[in-house]
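The structure under discussion is supplied below as structure tokens; questions concerning it will follow.
All protein chains but one are shown at their positions in the complex.
Then we have subunit A:
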Amino acid sequence: MLIAASLSALVLLSLLAVVAGGREITHRLVHAGCAAASLGLLIGGLTHLGTGPGGSPSIVLPLGLPWMAAHFRLDNLSALFMVVVDLAAVAASVYGIGYCRHLPEVRRVTPFFPLFLFGMNAVLLADDAFMFLVAWEFMSLASWLMVLADHKSAENRHAGMVYLVMAAFGTFCLLTSFGLMAGAGGAYTFTAMRQAELAAVPAFLVVLTAVLGAGSKAGLVPLHVWLPLAHPAAPSHVSALMSGVMTKVALYGLIRILFDLHGEVPWEWGAALMVIGGVSAVLGVLYALFQDDLKRLLAYSTVENVGVAVIGLGLGIAFKDAGEPALAALALVGGLYHIVNHSIFKTLLFFAAGAVISATGERRLSGLGGLLNRMPWTGTAALVGAGAISALPPLNGFVSEWLILQALFKGPGLPHWAMKFGVPVVGAMLALAGALAATCFVRAYGIVFLGRPRSLAAARADLHPTPASMRWTMAVLALLCILLGAIPVTVTDALSAVVQPMTGLHFAVSADLGWPWLSPVSSTRGSYSGTMLVMVGAVLFAVAVVLAHGLGTRGVRRADAWDCGHREDIPETQYTGQSFSQPLRRVFGTSIFLARETVEMPEPGERSPARLSVRMIDPVWVWLYDPISRAINFIADRVNRMQFLTVRGYLLMMFSTLVFMLLVVAWRQQP
């Protein structure tokens, strides 16, 4: 009831924004309304999770195609994702109240924002393939329109184009997947699909198209290309939702098909997903490490985190197929935990980026710096977010990656030799990605918030104070990062209730030692208590603060001479984003990105500076997408000739097609 009311409210809000878009107050009202509606949905999701396992009965509404009613259903899995989506949606709506004031193209954003939220929630609630795909397209198109809000820049138009192509490709794949599951009878309800038995080839194709379709939306390598283009192009609160939440809705689709509708996925697919996830994690973070654009950096980091979550899902499939439901549940809990976490800290980081951009008008790392003093709220919240995304204990990011790693450590126990050897490799990739992510965010945070401003705009950031609604949402999300890290057992218990129908086993991660200890494998092999760590950490922090401020500052201090390099205030002498990542660029960049450095030395006597320039290629574009687009252009050129045929030529084509079809029918008729 609450959910239905909230969903209809979102549609009405969108209409309101269209009708009364001319007045400034409307935009704030719409965002506030979105916050209220998402809060309703959030409560609906949480209530359902709280009442224990089992789904609500399917609700049938007379919508959609004439011979097919629309089916909606809320079960634990969709309730969990609803919590994920709407938590971020509430935050983004509240943030938007303050943020939309600075937005130049706000009238092009507000009408679609409620529709975007509506689409994402409807995907989660859909209980038949038709509604699922319609809602999916709602989500894609609404976000696409917001990507194009600032369509005057050619870069954004390119982003919109790539996004549209990839979204169409993804939906096409999902359509195929659902079509194959529905079978010749066209049973499009999820209930019917669960019961359907698939032959070997369709079963393979279902999984393949589901991975391609959901993977392109989630941003798995090599289908991630639209993501770093489109996510930064949208306004920041929308980027936060696209990056933090829409990718999760895609993962929901993947989980729904692989674990619920399809049911029996062979372990080879688990292995494939783990490899895809591992590659996405490492490549995503490597891309992020070399970015100069703050929002694009965050978007690439999303690729990494989605990869991490997909490793968990793949491992879950492998364990489930090998008859180890407990370990499958562990891997899935880890994956879902990471999905929850990422939605929070990525939203937080995008909010921080949005605050930085609206205060300075600068997105390039090379134009920022020293913002911690000028924007203390944003800086502190971003620090928590950066710590969480770098998987530092006691924050939430650590717990999920730790759980996935614990599950990976049990991987060599799988019966297949490929997995015995492959799982440690994926584990190494995950560890590498974690280390690189930490580097990446040390770099991002350090360059943006520490040091001295690299541009006038950054130096004057305190002239544009961040509105209260933006500051408070960031603070609340930062607290959530700490909270979800501090009470891991409560979270995992909720998640195991979600996972239970997928693995058929109730699994308690804290079975051996009890609250607040996580001991997934056994009481002696790896246990972790975020709660203890937070408490100990808080005590140590307090002691350190008292010591540092009480004792450290007491003595006489004199400074001068070299003055820590601050004698002459030349910001160019600081570390830059480029120089910080240079060692890693030398290690990875030369082989993966074919990075080439060229040094231009001025002639003796000239007074121009020497220049070091770096040229890198994007391997995915060069080796995959450019050939594809060239092939499509080639074919299109050839096919274009068909536009200039004679009348007889067209008739001949129709005639030969007809005769060919008739021949096929005649041939099929023969006994």
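By our rule, contacts are C-beta pairs under 8 Å (C-beta built on N, C-alpha and C of every residue); 3 or more make two chains touch, one makes a residue touch a chain; residues count from 1.
Operating definition for what follows: contacts and distances are computed from a predicted model.
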For the chain that's not shown, choose its UniProt protein name out of "Probable glycine dehydrogenase (decarboxylating) subunit 1", "Putative hydrogenase-4 component E", "Molybdopterin synthase catalytic subunit" or "Oligopeptide ABC transporter ATP-binding protein OppF". "Putative hydrogenase-4 component E"
Option touching the unshown chain, where A:61, A:617 or A:662 are the choices: A:662
Tell me which residue among A:25, A:610 or A:647 touches the hidden chain in the full complex. A:647
Considering the whole complex rather than only what is displayed, give the residues of subunit A touching the chain that is not shown. 644, 646-648, 651-652, 654-655, 658-659, 662-663, 665-666, 669-670
